Structure formats: structure tokens, C-alpha cells
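The full complex has more chains than appear here; those shown keep their coordinates.
In this document, chain identifiers A, B and C correspond to the written order of the chains, with residue numbering beginning at 1 in each.
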């Protein structure tokens, strides 16, 4: 086979016998699927503006973006894992545990009623957070990739264990009096916009490039689509899976750090229950739970839509006891709608 | 596959009422037109062949005739009566039994239960009597001389055993009309003979068959009538006896293809040895040693269970061998490592394209370039433009029927999917090309294209291993190693006779009796 | 330092008094009563309300506060369930000159205008005094704790344990964590009864375990009047109407009445006062409570949370309230 780039014309000898749909259209549809949620996002923006003009104030927009930034990073992490055909429920616990362990090792018990060990200098905060994330991911990888256990049940177990570990070391209390090194990223602003927004946008941008335009990224899709074929094509599937799980856990740990920075504290329940939202956002954004399908950009629109709706419900002053019901309904409706507009089951 | 001559028997009396008649059937899948105003009439007692190229719509028609799918338009009648509603599966099953192209074995259930799925033997209180069921299953399999414990899960069966379980099940309904969609694609010669024997028995009892196969000699062997589909349309229906083989192929392909016996090119003696396999022993004990020169095409033949696929998988790194070395162009391959093999210049067409060959959700372009990321980008970054260019080249070279490189592979027909797998193997300009059953389920025309490609690459100095039991695949080889029960039992130079090769594959040495 | 001044002088600015109230959660009886009282008192006081619900999640509370700010509220009432993590939000509100009143909890750091809460440590101590006295200083008691991640629960646990150790050292306490789940509480209690059938007292840190506990006592034939030696003394916590009724019927023996109504009332009064620029000093209030200075710049109005009993007789020298007393919010719900 020659390596020329100019061979776009098929040889005249045997043109395909039956006329296929023009390639442009197929392509356009494939691209459009990525933008499937954009009309919904615009609609919600309009409704929000009608409900309360505050909705489109820059103040409120930054508020929405900031409150979604940490969860968005977890959604990115989950998207990476989902594309490989696995799932990681334990991300919500890593989200709390990683900054929790850093705080535990660093903070001074004298300042905090006996919480913390004052074992490491505060400069270690960020490395420790990321290391805990990497270790959790590696352990998940050990059980899932090496031992071949089912990812759902392994990470379900890990969700409980990691949360239990955080409750254990903190005695259920909140770590506070965090060092500057832990709060900086989550609380500072760059150019008038909170750093966590910049960071999450940056990570999503990176995710789009990596998953869309690199060997490693495409390997994730190949593994999620058909792991045997990927292996036969020379992709080191075990290694890639392992790396994907580790990267996801590290991202969740980083997101947890941002959250802790914003709170200037690590509550023992940090992230608890968040995984439901994370899955909902990813799936609404078009990521398949069966692997091999979905894009980072789609996931981003999913999480954006979800948080915009929550914000509108808050602005509308929905009665407290019905908020959960409405939240759930919104998720279900979004699913059904994205099924109808997408024309294909969200599987 | 073998063509053991059973010879068409004097067919039973054919009466005029059609068992099934489908008229003006149109069926679309999204943008794909699978059937367009097509139809078929199968008369009582006849054995009716349905042929056509990959993607012609044969299996789609089968699913409509068996009530798995509804046609968009058109009607199906059985014995002149309109077909039952789609929901009434029992009514459909009274009309027609079927061996589908796609496996309908449930791997997690036992063999016995697979045979009597949804028609378990029941006792008092409508509870299932497992003992009776197992006995029935044993009897049924004994008729087919399939020797397996019916209590083991079906996932433990070999491909061929599974196929027999499917066939045994379909034929045990007592249906008067049976559809067989490529039943022979997974069987070896002996198996095919067993199947054909049974078909002869049943048609003597007046059972009607609709038979689909890409092996035209089988059509001539057992069928009375043949219907040809092309590009979703009905082309012709004629008595088999009145249609010559070239005419049949012409009807299928729409062009006058003469199938020239490939002119065999002698290898010059001074070419260097490119591949050397020494004392390779696979995990389950099959052994192989061989040398192949640049430009040489070596066949590895053998029946089911001969170990030919295992040794091939060990050579390319898909399986880790127990011992032995593989050297390609002076480089010793790391055992059990596909990446290393690829790096050394191995191209592979794996046995099962669905399992190992393709990522169905991804586009043709991504599938074709999956093994050659360095060719389509730099430092891990991929250039979509380059990728598409490589893919267009493959599409053109292999005449893949698709609208462009962005079409997901799942939208292609079986033969075209197989071509994509071939394209993937060729994308790296391999020094060694290993083809495992490369033309399984591929239509005549595509087969020709694929084998033609082999001829092209050998000319560029690539060594080729063809691992197959299809005589057509093996005919292009310079020599054929025949394996039986894990050992190479014979080596045959180009120009072997079909009978010799078949006999060798079945473990009979005609020359030493 | 009066806080229940007439709201008359605030009427002129009525439409200006936009107050944001964040409810901490809506899945417990106690907080739902609070949620019911807030609009009621808001109307009485003539303040305009924006309400949100943070569902026991500090991240929600933060973004709800942001929403309040974009909506231009003049004051905020919140009940941060996480007293440490609220600090950045408080300083943000402070930088915008929005006064904050916290209900039920006291932030670990940061400035608020007033903390309105009952003393959760006092709950534990009161329950301990009651059980210790009734058991005569010996025997076994089970404490059905709430969730470990709850500061109020921890306060109650610690105070109860400390009091028992100090004043009734011969009483054995089995503490069982329940995550505020009724079924968990029921099966742990049952397990305890299986291992120690001679349990004589139960302290549940919240009314969530009420029905399940009573069912178990009934099943084991232990629902007998206090005069019977087999009687198991039960102290609950919250003061919801159901508990008061059960005390009257002799099914349980006491409860601590948490002032859900007063939380709503004084939370709003203080925030209104803050908007109007009033200030307060430590000392007794006109509504029978005490304002204390917890630390520099942090005042706390400690509302009374009486122990409710069948007869209203004092326990260990502390007064208790009779179960049908009209001053109990549970009797006015």
C-alpha cells in the first residue's frame, strides 16, 4: 500500500454497485450527535431567564460554572472509564478520601481538637492527594484488570471501603484549618474567574484532544468497543485499562482537592452520593454505559445542562420537599428526550 | 471444504403449492436498503438454494420468513395462509424451523437445555423434568454422533459442536419446512457429510429446505432450485440443473466473471528465508516447525481440532506458546506479544472477525489504521486527514463496499467486514501475513478479491501463511502443510489433488494404505 | 438586649427586607417542622423570603448562598450542617456586608451575626441524668447514635458518655451507630437484646428510631409500666408530637424537646434586626434564654431545650416539663 495522501479517488475499475448515502451526511450526523444537547441548553437558558433574569447575570453564570467545576472533572474521569467499557463507582469516595488523607497527614492536632497527625509538611498536600488517587486507581486496576473481577461490584465495594476509611481516620468529623497549599487552587481566582473553572475547562479541553486525536485516546474506544479486537491489533489492553482507571482516580482526587479548597475543609461525607449525578451527566451527554461510545465534549454538555437545570430550580424556589423529585424527573426526561432526538437508545 | 460426492438423489415428488411465498418484500435498516421488492417461492418437498453475495439480503429474508423481523412492506404466506402476527412465536415455529447464521446458542445454559429451550419436558405441576430432558438430549445428540456431556454449559463446546447443537435442535422440531442459513460455514468435511446425509433422509420424508451457502458446489450437490439475490433484489429463480456454474456466478455478481485458475508463479530458489518457526509447541500441545521464504505462500491445512489455528495464533503472539521460537527476518519475536509481532512486521487476519477482528462501533478508517498509529500521526497525535487517506486506499484496493472511511464497521455486510480486517492486516505493509480462515463466510467475488490481494503482496516479497480448511484458499499456496491432531502429517507441493488433501486432513493417508 | 422588639419600625422597609433562608435538609421530622415554621414567622415579621434547600450537602449550601447573593438578599439564615467547611462562604458574605444567622450549629471559624441553637451537649447530659437516676445508677443502657458525620450527634454522644462515666460509673453503655436509619437502629437494638437481655435503658439520639424501638420492646414483652421491674426506660430526642403522645401513654419515658419553632422565629428575628442595624450584647434575653459570647465576635443565643417527662418532676435538681405543657412546640404543631 502506498503512503500517498492523494489517493482519494477510488480506482475506476469497480465502483461500489449500489449507491450509498452521500458521505457528507453521515458525517454531519455523527458530528451533530455531539451537539445534541445544545438546543436543550439554550432552551433552559431561556426558561431560566424568564423565571428569574438573574439567571443570565455574569455573577450567576460564574456561580453555575464554579459549582459544577469539581463534579465536571469527576464526570470527565467517569467518561474515560466508561469509554473503556468499565465503570468506577468509587470515584465519589476518592473525591473525599484523597484530600481527607492529605489533611489528616498534614494538619496540626493542636489547632483542630485532636484531628490530624501533623506528620508531613504542608508542601506535600498536592502530591499526597494525587498519590492517593493513583493508589486507589491502581488497586481498582488490580482487582478489575488483574483478578478479572466485575468492575461494577469491585468499585461498589471500594466506594464503601474508601468512605469507611475516611470516616475511620476522621472519626466522622470534618478536617479544617487546611494549609494554604490545599486551599489555593480551590479558592483563588485568575483573571476574575475562579481557578477551578479554568482548571476544569482546561482538563476538558485536554480530554477532547487526548480522546479524540491521540493513539492512547483512540485505544480507549477500541477497548471499549471490542477488547479482543483491540488486543489483536496490538493494543496493550490491560495496561491501557489500568492507566485509564488510575487517571480517572487521580482526576477525582484533584476534583476533591478543588472542592476542599473551596470549602477550606474536608467533610467526612465529601462527595457522598455524587456518583448518581456523575452517571446521569455522562449518560445524558451521550456516553454509553456499554463502552466505546461517547465524547468528552458530549459529557461536558451533559454536566452543564444538569447544573443549569438545578440552578433554575433553585432560582424558581421550588418547595424543599419536592426538589429531589424534580431533580430525578429532570434526569429521566432528559434521558428520554436524548433518546428520541438521538434516534437511538442511550445504551 | 470437502466435496465428498453424495450426488443429488432423485428428488421426491414436488407438488405445486408453495410452502412459503414472500412477495414484494422491502426492508430498510436506517439508510441501508437490505431488501427491495424481493421475493421467493419455495415449493413443497424441494430443496431450494438461496445464493448471493455478502449483504445481498439473504439473512434478512430469513429473519422475515421466520418471524423475527417484520418487513417494511410486502407479504409472507405459508401454504397460502397469511403469516402469523409477529408476537405469536409459537405459530411461527409450527411453520418453520431455522438454523440462523448468527449463533443462537446460549452459552451459560447446559447443552441439554439449549436443545430443548422453551420446550422443556414437563411433569406434574408443569414442572420441568430435568432427567427426562437430559435423556432426550443425549438421544438427540447421539443421532448426530456429537459426543459431549449434555450437562455441561454450551460455552465449553467447540465451534463445530455448537453448530451441530443448532442443527440438531432445528431439525428436531418435526417441522416440515427448514431454513439453513450457512450451516456449513463452521463445519469440516466430515461434518458436512453428516449434515447432508440427514438432509437427504428428511427430504425423502417430504421435508422442504431453504439452504443458504457460499459454497456453490454444495448447491449443486443437494439443491433442486436456486434463487439468486443481488443488491437487495431478486434476480432469478431456476432449477439448479439448468444453471451452469458460470451463469450462477454471473447472476450473483452482475458481471461476467470468469474464474481463472490463478497462474502459479514458481518461486526462485535463491530467495532468503524470512520466517522460521522452530519447535513451536502450543499450550495444548500442538507442534510446528516451518520455514518460509520471502514471497512464499505456505498453507496450513487441517480439520477441526487439528491445532492449525492454535499454532498460527502462537506465531503472531495472540497465544503464548509453551515453547519454541519464531524468527522473522532475523528478529526473534517475543512469545505471546502481539505488539512485538506487529512491530516486527506481522500482519494478521484473525479467525473470528467479530471477536478479534473488528471494533464494530468505530469507523472503517479507525479499524484499518488501528495497527499502524505511527503511519497516521506523530508523537501519539493522530492526523484524521492522513488516517482517512490510508483508509480510502484500503477501500479502493480491496473494493470495500462503503460510502466512505467514516462508515462504522457495524453497518457493513459480512464480506465487507472481512475485507476491512484484511485491510487492517495489510495497512502495516507486513513482512509476514498470517491469514486464519480468511474467506469464511465470504462470497465468491469477494473471495477472489481477497485471494488476489494475497497474490499482490507476495510479489512484493511478503511471506504468507494461509491457515484454512477451504480448498480454494489453499490452492494459491506454494505448498501446504497438513496438520492432524496437533502434528504436521503431510506436506504437499502446489498442484495437489483435492481428494488427497481432504483425505490427509481427515487423517487418512491414501498413499500409505 | 431585647430581640423580640416590635417589628413595627421595620415595616417601612418591608420590601427591602429580602432574606435568604437555606434549609439544611428535608428528610427529617425535626427539620420539616422548621421548614413549616419559617414562612409562618416570616409573614408575621413582614420579611420577604427566598428559600433553598441544601439537602445536607455543604456544596449545595455554598452554591445556594451564591444564588442568594445574585438575587440581592439583605440577610441570610442558614443551618450549616458542616461547621468547618462553611468558613469561606461566611467570609464571602461578610465581604458583601450580608449578615448571617446560623441555626442549630455554630461555625468553627468566621463571623456571623448570631448563632441560634440549643445546646446539643445538654441533650446528652439530660438524657444521661434521667436514665441514671431512674436506673438507680446501675445496669445496662443502649445509646442509638445518629450518624458519625453529624456534629450534633457527636455532641450528644460525647456528653452522654462523659456524664455516664462521671456520675454513673456502674452503668454500662452500648453505643450503636445507626446512620440515622430506623432499620439499622432496630436490628442493632435487637442484636443487643439478644446478647444482653437485661438492658434497662435506651437513649435514642433522635426520634427516627422511635417506632422500631417500641416494636422491639413490644415483641419482647417489655412494654410494661415503670413500676414493673421489667420496665425499660426510653429517652428520645426531638420533641415531635408523636413522642409527647407516647410519653402520655407511658410508652416512652422522656424526650428532649428541640425548639423547632423557636429556631425559625428567632433566626428570622435576628436577621431582621441585623438588617435594621441593631446589635446585641451577652446576657439573658426577654424570651428566657441566654446570649453568650462564644468567642470574639460570635454571639450565641442558647434556646432552652427542656426535658419532657410524664409528670414534669425535676430530675437531678433540673426542672423538666410535663408532656402536655402548652409551651412545647410539639403540642402546637
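In this section, contacts are C-beta pairs under 8 Å (C-beta built on N, C-alpha and C of every residue); 3 or more make two chains touch, one makes a residue touch a chain.
Here the structure is a predicted model, which means the values were calculated and not measured.
Asker: Each chain kind shows up once here, so list its copy number in the complete complex.
Answerer: Formula for the entire complex, using the labels shown: A x2, B x1, C x1.
Here is the rule we use: only the chains that are shown with their structure count from here on.
Asker: Indicate the whole-number Å distance between the mean C-alpha point of chain A and the mean C-alpha point of chain B.
Answerer: About 42 Å separates the centre of chain A from that of chain B.
Asker: How big is the gap, in whole Å, between where the Cα atoms of chain B centre and where those of chain C centre?
Answerer: About 74 Å separates the centre of chain B from that of chain C.
Asker: Between chain A and chain C, what is the gap in Å from one C-alpha centre to the other?
Answerer: Each chain reduced to its C-alpha mean, chain A and chain C end up 37 Å apart.
Asker: By the touch rule stated above, which residues of chain A touch at least two different other chains?
Answerer: Expected reply: no residues.
Asker: Residues of chain B touching 2+ other chains?
Answerer: None at all.
Asker: Chain A touches which residues of chain B in the complex?
Answerer: Going through chain B, the ones touching chain A are 31, 33, 231-232, 254, 318, 338-339, 341-343, 348, 350, 355-362, 366, 370-371, 373, 375, 377, 380-382, 384-386, 389-390, 392-397, 399, 401-404, 406-407, 424, 426-427, 429.
Asker: State the interface residues of chain A toward chain C in the complex, per the touch definition above.
Answerer: My answer: residues 52, 54, 57, 59-60, 63-64, 66-67, 70, 167, 171-176, 187, 259, 262-270, 273, 311, 314-315, 317, 320-321, 323-324.
Asker: Going by the contact rule set out above, which residues of chain A touch chain B in the complex?
Answerer: 1-11, 13-14, 16-18, 20-23, 26-27, 30, 213-216, 218, 221-222, 225-226, 228-236, 292-293
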